[in-house]
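Note sheet for the following structure.
This view holds just a subset of the chains, kept in their places.
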Amino acid sequence: MLDVEGRISGSSPMSRGQVLEALRLMLLSRAVDDRLIKLQRMGRVGVYGPVHGQEAAVIGSAMALDPQRDWMVPASREHPAMLRHGLPLKNMFATYMGNFEAAAIPDGVRLLPRQQSIGAQLPHAAGLAWALKLRQVRGVVAVYFGEGASSEGDFHEASNLAGVMRVPLVMLLINNHYAISTPASRQSAAPSLARRAEGYGFPGFEVDGNDLLAVYATTLEAVNRALAGEGPTLIECRTYRMGFHNTSDNPKEYREPSEVAEAERRDPIERVRRYATAEGLWSTEQEATTMDEIRAEIDAAQAQVEELPRPGAASIFKHVYASLSPRLEQQRAEAIDEST
Amino acid sequence: MGNSTSKSADSTAVSPPAGERPELSILEAIREALFEEMGRDERVMVLGMDVGRLGGVFRVTRGLMERYGPDRVVDTPLAEASIVGASLGLAIGGMVPVAEIQFLGFTHQAFHQIGPQLARYRFRSRGRFNAQVTIRAPFGGGVRTPEFHPDAIEAQFSQAPGVKVVCPAFPDDAKGLLLEAIRDPDPVLYLEPQRLYRSIRGPVPAGDHTVPFGSSRLVRDGKDVVLIAWSAAVHLCLAAADQLALDGVEAAVLDLRSIVPLDVEGLVAAVQKSGKAVVVHEAPLTGGFGAEVIATIQQEAFGSLDAPIRRVAARDTPYPPGSLEDHYLPSVRRIVAAARETVAY
């Protein structure tokens, strides 16, 4: 719907307010990427995998959800979607700054934790959507996963189960064309991953994942199908991982600069910036102000995390079970003892 | 104990008039627990392959679908990882799933959803989410089942902190541990001794009855040696104890009932009495949970040990065809021999 020049074809499925909200989130996402990479280089963050390049896919889809009604099940590269859905920025920073207590998803936020076992969240999402259906709770579950994840058995089993049970599930396949160094062409011989949905008895759509409006519109349609009891939808958002896989990775080792240059031309943020500017919604001044706000937010989140007490030995014995066995009590006592 | 071995057809689990409650088989006790708990708590649902119309390949869930409907008693596609993974999602969504994996050997297909997911979800989410999920699975040998069906892989789950692993050997424990499992806010692997399903009958408390995890059961007392086991092997130990008694050897039999959590106190107390113990299990020797039992005992009761603790276990080979399983599994004869050697040490 939005071409690389930011020209729209047809009318916008997003209101002006939504476009501005999305643009702000996109800018925030990229600023967060920058900050966490910087902190990683300073040794204050472990490993970080940036969203860079995938903002339209991740944010466009998240904007189609209602955080008061819908659940979000992330993989591990969808921070802006998680923020939009209600995760405080501070908690996100805590995740990466090694404070897992402060990273927890607050009560009431309909969001599951990041998943680092590729594809493992898919059956969880199917089950959660199934629970909504059984309990006749109005809402959908949106689950994110990469094209790499789509090769795992979990993708297949979860999709098939979701089809059989006809659950309100929106499957967001973020095809960023890489799984670490492995290109999408090596991940599957299928010309389209969206077409796999047919094999599970529900519709699949392919969408330009760098087109905010198209991603939004397609997701909204899937959400409405799900709410109407028509079951799951698979959406393949074709985008590109512009940055490295994570801070331990150097993509120059496995891909051509020309490919990255081409992707830069298709930058998802630039399109929205142009579109919003053309529509009179945006200006360089507004961007400057927004960036200042964003930096302040980020500074505040980071500072808040820095001020928090660091979890200690006792923390690893919390939430293992609802209550500790005598053996674990003893281990806990030892660990606390040894750490002091 | 009521170890009678009558093989009468299993009746539907409807409570009979008070005062005439018959003994139940293990299978009936499990079914009764499911019936009752689904009646008590409408969040409880049963899912798995063939659990609905067929009532499961052992008919454990027979009658449940008719009673509670196909939304709460659900036949799933043939895909173990999704049964477990979806159960976690169902639990997060407010249901209380009791998943059946047709045979424990097929939890292999779901390993990545058990230890790394179910078991760690409370921890990962810092308590925001918990996985109130029970996985039921029959296992164990002695009934000439095909490959994979008898695999006794319980020890592997003891390396997956966050799950509990329980294994009843008697009808009352079958009911009590299952109700405890379903209500436990944490995930529980509930392992069913397929060879005892119909062969062991006993009294089972009517209505609500739970057995706390981490409490072993001294099913027979004896001053010369203690035989330690769980699940079907407990009955081998009882038979061995009978035989040993003929020679005047008094063997106690301790049923661990749950391996995670482990009743360290009960274990140590049982061993201290005679200073001699034999551990028996249907899993292969090397790396079986018997090793943990021994490591724990020698740590906690080193001074009281008067002989090395022997293990009578399956061989360190793949499970052979049913026609050869008697050479593979622990037997009464082997237990008796080990106990004699231990007593004579």
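Chains here go by letter, A and B, matching the order in which they are written, and residues are numbered from 1 within each.
Note that a residue touches a chain if its C-beta (ideal position, glycine included) is under 8 Å from a C-beta of that chain, and two chains touch if they have at least 3 such contacts.
Predicted model only: the values in this text are computed from it and were never measured.
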### Copies present in the complete complex, per labelled chain
A x2, B x2
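In the analysis below, only the chains that are shown with their structure count from here on.
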### Query
Just how far, in Å, is the C-alpha centre of subunit B from the one of subunit A?
41
### Task
Could you pull out which subunit A residues touch subunit B in their complex?
100-101, 103-107, 112-113, 117, 120, 122-132, 134-135, 137, 153-154, 156-158, 160-161, 164, 318-322, 325-327
#### Entry: subunit B - residues contacting subunit A, complex
45, 71-72, 76-77, 79, 81-82, 84-95, 97, 112-113, 116-117, 121-130, 161-162, 164, 184-186, 214, 261-262, 264-265
